[in-house]
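Excluded from the complex is one protein chain; the other protein chains are retained at their positions.
Note that the chains take the letters A, B and C in the order they are written out, and that residue 1 is the start of every chain.
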Amino acid sequence: MKALFAAFSVCVLTLPAAAQDHRAIEFPDVEPYVTLVGDFHMHTIFSDGSVWPNIRVQEAVRDALDAIAVTEHLEYQPYRADIPHPDRNRSHQVATQSARNEDLIVINGSEITRELPPGHLNAIFLEDANALVAAPGEEALDPMDVFREARRQDAFVFWNHPNWVAQSPSGVAVLTDMHHTLIGEGLLSGIEIANEQTYSDEAFQIALDHNLTLLGTSDIHGLVDWEFDVPGGGHRPVTLVFAAERSADGIKEALVARRTVVWFRNTLIGRPEHLMPLLEASIQVAAAEYWSNSSVLRVSLANTSDASLILRNMSAYTLHESANLVTLPPHGVIDINVKTLESPAMITLSFEVLSALIAPGTHPSIRLEVYSTQ
Amino acid sequence: MKALFAAFSVCVLTLPAAAQDHRAIEFPDVEPYVTLVGDFHMHTIFSDGSVWPNIRVQEAVRDALDAIAVTEHLEYQPYRADIPHPDRNRSHQVATQSARNEDLIVINGSEITRELPPGHLNAIFLEDANALVAAPGEEALDPMDVFREARRQDAFVFWNHPNWVAQSPSGVAVLTDMHHTLIGEGLLSGIEIANEQTYSDEAFQIALDHNLTLLGTSDIHGLVDWEFDVPGGGHRPVTLVFAAERSADGIKEALVARRTVVWFRNTLIGRPEHLMPLLEASIQVAAAEYWSNSSVLRVSLANTSDASLILRNMSAYTLHESANLVTLPPHGVIDINVKTLESPAMITLSFEVLSALIAPGTHPSIRLEVYSTQ
Amino acid sequence: MKALFAAFSVCVLTLPAAAQDHRAIEFPDVEPYVTLVGDFHMHTIFSDGSVWPNIRVQEAVRDALDAIAVTEHLEYQPYRADIPHPDRNRSHQVATQSARNEDLIVINGSEITRELPPGHLNAIFLEDANALVAAPGEEALDPMDVFREARRQDAFVFWNHPNWVAQSPSGVAVLTDMHHTLIGEGLLSGIEIANEQTYSDEAFQIALDHNLTLLGTSDIHGLVDWEFDVPGGGHRPVTLVFAAERSADGIKEALVARRTVVWFRNTLIGRPEHLMPLLEASIQVAAAEYWSNSSVLRVSLANTSDASLILRNMSAYTLHESANLVTLPPHGVIDINVKTLESPAMITLSFEVLSALIAPGTHPSIRLEVYSTQ
Partner (left out) sequence: MKALFAAFSVCVLTLPAAAQDHRAIEFPDVEPYVTLVGDFHMHTIFSDGSVWPNIRVQEAVRDALDAIAVTEHLEYQPYRADIPHPDRNRSHQVATQSARNEDLIVINGSEITRELPPGHLNAIFLEDANALVAAPGEEALDPMDVFREARRQDAFVFWNHPNWVAQSPSGVAVLTDMHHTLIGEGLLSGIEIANEQTYSDEAFQIALDHNLTLLGTSDIHGLVDWEFDVPGGGHRPVTLVFAAERSADGIKEALVARRTVVWFRNTLIGRPEHLMPLLEASIQVAAAEYWSNSSVLRVSLANTSDASLILRNMSAYTLHESANLVTLPPHGVIDINVKTLESPAMITLSFEVLSALIAPGTHPSIRLEVYSTQ
């Protein structure tokens, strides 16, 4: 205990420096699962992105992602005059080759790119993307046929940026009849609640109402470092996946089972059954000692996650060195000092986690049982 | 070619950044008052502090304070063997002399330093501190007589760190009979709710219940830069005073009238009648334009204060690029994008200000009327 | 004078913040020329780079470059299976289109990519790159014919990375007979002395011996931000061009006339006739006043360039607050205090500029006449 606590202390001291140098996105595992960090929506020059797939791989390696899917538009190929490659699996092949020496899972995926409805949807874990699009010169496939083909390939399909103002001028996500049908037939399983720079409360509510998997993606076309100000401390939106194993199969099983949390602009968004264990794994009581001659208990809280956790004190106790807001810095440790009045050996603290959401506008609350070590 | 023009651009562009680096504590005025920044509790080698008064003046100048009081312990003089000066106004005289070329108001004050009750209390705007303490070798004055003398001198008296664990082992501020008497006789007018590294919800409630002026002070004995990590972005606790004029008299009148807000660890704490106007003066709608072909309204919010303002969206509208928390950086501008649905010419936004308190555990809410300029 | 000095003071205060935020590469003009910042060697997915040309344009805009050339390999097209476009002007066309709303000069160029000799050479200001390479399936052109065609198009040709270990395992640049012939026939006019992460004293000497234009280029294939650690304060190698006008023609005339200075890892490298005026334009005496009752002269030196200038004092005078090294930060002002002994109204200071080179291993010296204003 002593040694572990000391290790944390070192970390705290070095955190300001780390914040500048360190972009790896790291969250603790949640028993019995491993926590994998994925970004399942991005583009390269094989549709309308600005980079060769190797840059997407290198960005992912720098961000310490576990998995990516390079999801080119099937029906939108603005660079076709220069890049006429007819194989829609080509971007995935190049990305896979680029990642051959990296510890990164590359998943085959494509973006079905239609007018609303159905709008844009990603199908990932595809066997052959070509089967989802008409051959050049042929008539476009019926969208329902495309989704059935995706289903046939056992792909995982989610609706992209349902709040996109180009398709929904109000920015509000609304399910259409076609989406209801897709969901009803098991052809649509997930929805982006965070995409690039946007988040949608309405999409989150749709996911909860219709039992869809929550996704957050970068949808990056340019450079991750620029779009999300990585040197300044920003991060891309990612989907945290709680998987039985670190593999493509593990990710797919977890996505189907809806075991995800989205991390968008430092906010953790998920269903309580996934978000609460993540918060519990992220917040550790590192030490708890009473001040001498006082009933004030100094509690050291360690944050093992990459998120800055903003907590509002909801305990029966007030704090001695803070008002009711406490911020746990990423991979840092802070002390809070609790006025216990009676100096019990154990106290229960409770906090509303303001930087997390379990439903639109609703923050989760956590409880910590703290045993004094003195 | 671009260089000369750019040289000027550098200056302009970096001013906001410089404002962040800079330690000056700056809050906007609140009509019809000027907002003055004061720290009315600190020590030098004339009682148990570690510096000559000129350092307190220089710290205040670096922090851009408007006013300080150097409040030595009347009854606690650990360095007396080395510094036997009998005049209890001496520290104030030296500080005043040190500040003669500075734009800083130096107020004469002393800390009445007794066992609880009454504990430690500051009397500021004193004419002669010597009258509040027995001459060496004589019997200690009765505390009630001391407060009556302070009253006679028309001093302003406030209770220091009522949550101090050395006097209140629970860290909980509790009014004693003597305090009730002092308040009842008009001999005690204020209370520290923030002192050095501590804040007290209970002291805040006492202030509200008994109509006492709210104070936040550094109570600095060592160095402000070290104690409050100023190079790392920290700040000392201060009392914001809303005064009719920038003068000692102006401050005194405002303190008596209870027109203060406390700033402690980036939290603004005050009565609604003083805190709300400060928030309104601090948050400005700089621009508001609808996105083209969309009912999303981009609203630029400027923060003219030194506090980082953490807002929770309570509006009838959801946001397009944030979940419900928005942080306005000090002296910065951010855009929020509001999904208005109907594109009205005016909308009303409302936010809970999580980094402010109007009562223990109670955050204020602000409303902003936003008129689109397009 | 007063106003100008005040402007500088502001800059100084804001420099630390600027250093983090600001990547624009800015050097002062050198009468009668404008100082243009160019990078004439880079790659995109149209040969073996990793980005679409728009990223090269955006990197250049962020770096505030005046001019770029996107110089694809003519004979090396590893992505040809995916990007079979036969027109070797295509990358330039796309870059030009990407830059249509930017204040950036885009120059048509290509990299002639041969075994050594002649190795790799860039031809810029081409009319038609296709004329420099055999059609697919045809026999490669004789290199001399290629250079003659470049000459016919009035292109400017320079030798790339003559120190490249893949062609020169020692890393030492050596002129071959073919290079002598090219130079003799006026077919080769310039040489890279700095390329990506390397610099070559030997190439610099060759340039001086054979009257070649000095060039420094990024030769970027990946991302400028990553390769040169731009967020950490690094910069790409660039060629500063002293041009009669800010235009493609102006740049070409200046390159032909050899009016360039290379900036590589904060070192300025050039012929004395170009480097000395740049240093003189960069270093300004902003103020000079004697200390009261002393013969010590406080001289404020302003650096209007983007280079950190490391100066070694070679004056007849010693300094009061420095040993013999003084560093002028980019776009900053520092004071040096000169022990003049006799308090003359004018003194001459001389410095060796250690962060500049006028020949391999040879630093320039500058002289400053300083008139006291008091």
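Definition applied: contacts are C-beta pairs under 8 Å (C-beta built on N, C-alpha and C of every residue); 3 or more make two chains touch, one makes a residue touch a chain.
Since we're looking at a predicted model, the values are computed, not measured.
S.K.: Among the options C:Gln97, C:Thr176, C:Gln197 or C:Thr373, which residue touches the chain absent from this view?
M.R.: Considering the complete complex, C:Gln197 is the one touching the chain left out.
S.K.: Which listed residue, C:Thr176, C:Thr318, C:Thr348 or C:Thr373, touches the chain dropped from view?
M.R.: Among C:Thr176, C:Thr318, C:Thr348 or C:Thr373, only C:Thr318 touches the chain that is not shown.
S.K.: Quick one: say which of B:Leu223, B:Ala248 or B:Ala281 touches the chain that got left out.
M.R.: For the chain that is not drawn, the touching residue is B:Leu223.
S.K.: Please give every residue of subunit B in contact with the chain that is not shown.
M.R.: Given the touch definition above, subunit B has residues 45-46, 49-52, 54-55, 58, 79, 81-85, 90, 94, 222-223, 225-226, 231 touching the missing chain.
S.K.: State which residues belonging to subunit C touch the missing partner chain.
M.R.: 16, 163, 165, 169-172, 197-202, 264-265, 267, 269, 291, 293-296, 310, 312-313, 318-325, 337, 339-341, 354-355, 357, 360-361
To be clear about the criterion, only the chains that are shown with their structure count from here on.
S.K.: Compared with subunit C, which chain's mean CA position is the farthest off?
M.R.: B
S.K.: Which chain lies at the heart of the structure, taking centres as C-alpha averages?
M.R.: Per-chain C-alpha centroids ranked by distance to the global centroid put A first.
S.K.: Using mean C-alpha positions as chain centres, tell me how far subunit A is from subunit B in Å, no decimals.
M.R.: 39
S.K.: Taking each chain's centre as its mean C-alpha position, how far apart are subunit B and subunit C in Å?
M.R.: 52
S.K.: Between subunit A and subunit C, what's the gap in Å when you average each chain's C-alpha atoms?
M.R.: 43
S.K.: Which residues belonging to subunit C are in contact with no fewer than two other chains?
M.R.: none
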